[in-house]
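One protein chain omitted, others in place.
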Amino acid sequence: MTRRRREWLTAYLYLAPGLALTAVFVYWPLVASTTLSFYDWNLVSPTWSAVGWQNYRELIGNRAFWLALVNTGKAAVAFTALTVMVPLFLAVAVLRVSGRWRDVYRALLFSPTVISMAIACAVWLWMFHPLYGVINSLLRVVGIQGPAWLSSGDSAIWAIIIVTVWKTFGFNFVLYVAGLLAIPAEMYEAARVDGASERQLFRYITIPLLAPTTLFVLLTTFILSPQNLFVPTQILTQGGPNEASNNLGYLVYQLGFEYFRVGYASAAATLIFLLFLGLTALQFYLAESRIHYGR
Amino acid sequence: MTIWLVLLALLTAVSVAPPATEAADPVTIEYWHINSPTFGGPAVKELVQVFEAKHPGIKIAEKFQPGVYTGLMQQLQVSLAAKRPPAVAQIGYNLTAYAAGQFPHVLLDKYRQSDPAFFKGIPDNIMALGNLSGGLHGIPFGVSTPVMYYNPDLFQAAGLNPDQPPQTWAELLKMGQTIKDKTGKFAVYLQQPNDEWIDQTLIWGNGGRPLSEDGKRVGWDSPQAIEAMQMWQDMVTKTKIAANLTWEEGLQAFLSGHIAMCLTTIGRQDHMRKNASGFHVRAVPVPRFGSKPLATATGGNVLMIFATDPTQEKAAWEWIKFLLSPEGATIWTRGTGYLPPRAELATDPKYLKPFFDEAPMMRAALQTFPYAKPWVSFPGARGLEITKILIKAREEVLEGKRPAEPILKEASQQANALLPR
Partner (left out) sequence: MAGKVRAIHALLVLACVVMVSPMLWMFSTALKPPGEIFAGTFRLWPEHPTVQNFVVAMTQVPMLRLFWNSLLVALVVTFAQGLTSALAAYACAIFQFPGRSLCFGLFVATMMVPFQVTMIPNYLLIARLDMLNTYAGLIAPQVVTGYGVFMLRQTFKNLPGSLVEAGILDGATTWQILWRIVVPATRTALAALCVLFFINTWNQYLWPLLVATDKTMKTLPVGMQEFVSLEGGTNWGPLMAAASMAIVPALIAYVIAQRYVLESFVTAGLKE
């Protein structure tokens, strides 16, 4: 066997367990679900019918679907700003601090990640209370009349976004810290010896060397946004009021578990999968070409 | 490195230990319920103990399902898909039509012949709650009514008599205005959960029907419904005496003294009593519409049998009979604040009279009981979506950007299209 062929075989061996498990636990269900999307069934009734593209047509015509799409889009933008960029700056800031303080800040900034989303929502429910919650009380001090966060169509999705940002911030923060720590100190020292300013260090060393992590954080935040929005939506608003806070992550649940229309939910899931697949592939290829990896 | 492998091996060994094998005797059946430790959980355990002592051949594996009735339905659906359903489960009234129509289960009419004595003890209007499209699909078990809890201290602060809360909506509107003017707090909160229980109560109360007799049209666009919902909208947006909050927010606000009156289920009475901050909660029946008689939707659940094995089915039926027996119903009512399906138990000193004496708020429910109407669940495969359409209609009404009439008419049109022809 040639050396190249051996390399191929070795690679496939390393991949085999992961691919096999993924095939069983992720891709087979996806195929099954997509098949199901052409039927009208609730998984339980003895009667079911093939409906062709009916589910997809109904989805396109469903107001909730479009609201969900728009809301997920709003969330994606908010997440990009707040959970992709802000953690980066805070990670840099934390590493500029030395000694005990650094540990304290890191732990505190990471702490929301540690509690379960359900508990976080329970706490935020209290904070969002229009009458006496912390947020509206603080706004009142500044003279602003805070909205009924969860009961008003305009603010409901933002409440969910706020909770999600607060909760998922720590994930990306920790990854940025790890990425920053991996940059060898010698590079900074050498550049400083050459007379580079802090800003130049940041722009020409930190950002490029952090690029692989940044790409990862950006893409995963985008991809996982429906999933991350789900629990807050389920607990705080159930998609309401009047679908105002519905989003792609919750929509599949609503169709499949509130209405028990599993075929219909599968159609939504397939559409969402294809949508994210396309958008992510696009972002990935655009960005990957610009990153200079170590190897 | 080796340490990790050893650790992994150990953990894997522990993980793949086979589950305990079941004994051949006795019969074990699964009973799914929504009774959390503070909402009847201990009562369920007690019921199981008493029952198993009487029936040594049957074991009850009681399992709590989170998420109340909706959560239980979701678990049920998945377990039915895997062909491992529980033998007996509590199905919320608003979900009964869907479960009866779409989930395979046991029809219970045959037991009328075999156990006539059991059926004689339950009043007809209660048993009717389990009757759907001509068959007995479940035995009504939990029976709750909405009541109006109120904060006597806020009444006093507004200069009103705390012993005379409003009995009609007209009175409530007037007193509510006084409370708002004098104390600045909201006067009332009508529960806004992910169901339309209170909405149906309003419709029944104003003389309408949530669903027509022939089951072909929802009643949300009837003049009575429109009038009632418009009243609610005005309370929220015009006179601003009612708060527009999610269910949990609204209840919390009541408990912390920010709202004077709260219309919600009697099931919460123990929670209200324990958690009210600095005042003693009282309860009365919900307000009437003028001279029209009191009418409320009945909350709670039916017990449905999903067992496919005949031995399991028999055991399940024995369990159900016990749960509704005077002894079982007593334990149940004490633990939950649900009403007993047999009204006479409430005044029987041997059974529930002491309980009702100790929990004065339960009296409001007792007074409402004779006027209890069904919580209509919508038939057909799209019944659950109909419920959502009507909830969304309510949310839109309370947002107040349009009057109630066009919203309700549109929603009813959409809902009617989903009803079976």
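Each chain gets a letter, A and B, in the order it is written, and its residues are counted from 1.
Note that in this section a contact is a pair of C-beta atoms (placed from the backbone, for glycine too) under 8 Å apart; a residue touches a chain by one contact, two chains touch by 3 or more.
Since the structure is predicted, the reported quantities are computational estimates derived from the model, not experimental observations.
Undergrad: Looking at A:T2, A:S49, A:S98 or A:S289, which makes contact with the chain not pictured?
TA: Considering all chains, including the one not shown, the answer is A:S98.
Undergrad: For the chain that's not shown, point to the residue among A:I60, A:A81, A:I119 or A:L282 touching it.
TA: A:I119
Undergrad: Would you write out the residues of chain A that touch the absent chain, in ascending order?
TA: 7-8, 10-12, 14-15, 17-19, 21-22, 24-30, 32-33, 43, 90, 92-98, 101, 103, 105-120, 122-124, 126-127, 132, 134, 166, 169-171, 174-175, 177-185, 188, 206, 209, 212-213, 215-216, 219-220, 223-224, 226-227, 230-231, 248-249, 252-253, 256-257, 262, 265-266, 269, 272-273, 276-277, 280-281, 284, 293-295
Undergrad: For chain B, which residues lie in contact with the unshown chain of the complex?
TA: Given the touch definition above, chain B has residues 1, 4, 7-8, 11-12, 14-19, 34-41, 63-64, 66-69, 75, 78, 81-84, 193, 247-248, 251-252, 255-258, 265, 267-268, 270-272, 274-278, 336-337 touching the missing chain.
Operating definition for what follows: only the chains that are shown with their structure count from here on.
Undergrad: Report the inter-centroid distance (CA atoms only) between chain A and chain B in whole Å.
TA: About 36 Å separates the centre of chain A from that of chain B.
Undergrad: Could you please specify the touching residues of chain B with respect to chain A in the complex?
TA: Spelled out, the residues of chain B in touch with chain A are 70, 74, 77-78, 80-81, 98, 102-104, 186, 192, 194, 243-246, 248-249, 252-253, 256, 258, 381-382, 384-385, 388, 391-392, 395-396, 398-399.
Undergrad: Which bits of chain A are touching chain B when the two form their complex?
TA: 42-46, 125-126, 128-132, 148, 150-153, 236-238, 240-243, 254, 257-261
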